[in-house]
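Every protein chain of the complex appears in place save one, which is left out.
What follows is chain A.
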Amino acid sequence: MSGGTYLGMPAFPKAASESTQNLTLRGNLRHATHTIRDKRAKAVAELDDWAGLRAAGAAIKNRTLRHLDHYLEQVEAAVTAAGGQVHWAADAAEANRIVTGLVRATGETEVVKVKSMATQEIGLNDALAEAGITACETDLAELIVQLGDDLPSHILVPAIHRNRSEIRDIFREKMADWGRPAPDGLTDTPRELAEAARLHLREKFLRAKVAISGANFMVAETGTLVVVESEGNGRMCLTLPETLISVVGIEKVVPTWQDLEVFLQLLPRSSTAERMNPYTSMWTGTTDGDGPRTFHLVLLDNGRTDTLADTVGRQALRCIRCSACLNVCPVYERAGGHAYGSAYPGPIGAILTPQLRGTDSELDASLPYASTLCGACYEVCPVAIDIPEVLVHLRERVVEGGEVTRNGRKVTIRPAKGHAAERAAMRAARWTLDHPGALRRLQRLASRTRRLHPRRLPGPGRAWTDTRTVPEVPAESFRDWWQRTRGGEGSGK
């Protein structure tokens, strides 16, 4: 029941190439992303100060990140003062250990979960399962993923790759294993599917003594945590159980409520294309006679301070997980979320994962190349993360190596394997391009042998000519034409 795993996944090109063959997947993705991207554009266009809000969002996050230590200490003090307990987790293993220990201490073996990227990132459900604790996802899409023994493929809509009839089949076959079974004769109408999920989940909400959540924001001045959602399942988890454990990335802090106001405008419009999301739940420590009696906040680093040390890459920490970049990304649309091999798919995943995890594995080293640099992601990002800039920056790390921060220490990493031939070609090209005479000789050679050029190329070029026809080399380069017709005139340097 532990679900799938990203471990041991192939590099992006291979995984993506497999998904391009899956026409159902591509159809589901195309339909879903195009619908939401059009709605987002309308919701954003309603505000005449969107550009200003976006700049404000970026500026607040930048300022907060610059003084992150200060704001985190403020969060810790405020949460403690409000009756909560704060735990610091340097990495995934430590976070999992802390949470597992906290659940064990309650004596419970079942917990309900609010949809959370941070717990996906650290693989909390698997860690809990190993400790004999069942974690039940309560977000509808997460439930579909969990029942289907699958992995999320989108930040906001984890089951975006599934269509209605697939969901009905999953409910019929798997719901009984986790609790209340699907009603007899369940059809694939959205109403019936939602009702089946509602009945199944209600039992869990009423039974659960422990809930685990993430948070979209933490307000430093009061130690308040915020979850924004559409379904209300999160609110059930946050208010009904006796113990609440929230696992939150350290970059989620905003200094004041005034700052929060900016993000509560940016986030819903960018993610669900709504003016305001249906449920915004906020909690500050514990309150007598209302909500959980025990509250734990686990602050998660897991590569974030190392990312912060990189002057170009750190902007990825501004991300508010709205998923707008996924919905406009033409590569995501064809490759699907699983190809990115982490909880963070799409453009943001392509820059966040190789920073949080490093570029050691073949998969992580391939992620910065999972983009045409078309810039659509940057254009929609509500906190103006220049994703193409970071992609190119990380590509440099992959092919040239260099100095990075790992576990707080500066280390020099070597180029990733498998780029030697490419590097040699780039060097050779640089030499030619820095010697116009040599370039011209090559061009002439190509022109003279133009009739001999194959229309299908060998080696890496094959990938190109398999699906495209290469252009024919012209009889005369521009350079030669210029010289022939204009001679020395205007030749400058």
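FYI, a residue touches a chain if its C-beta (ideal position, glycine included) is under 8 Å from a C-beta of that chain, and two chains touch if they have at least 3 such contacts; residues count from 1.
Throughout what follows, contacts and distances are computed from a predicted model.
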"2-oxoglutarate ferredoxin oxidoreductase subunit alpha", "(Fe-S)-binding protein", "Simple sugar transport system permease protein" or "Sarcosine oxidase subunit delta" - which is the UniProt name of the missing chain: "(Fe-S)-binding protein"
From A:24, A:372 or A:449, residue that would touch the chain that is not displayed: A:372
Identified contact with the non-displayed chain, of A:114, A:210 or A:335: A:335
Those residues of chain A which, in the complete complex, touch the missing chain: 12-13, 16-17, 20, 26, 311, 330-331, 334-335, 368-376, 378-379, 389, 392, 394-400, 422-423, 426-427, 429-430, 432-434, 436, 439, 443, 446, 460-461, 463-464, 466-471, 473-474, 476-479, 481-483, 486, 490-493
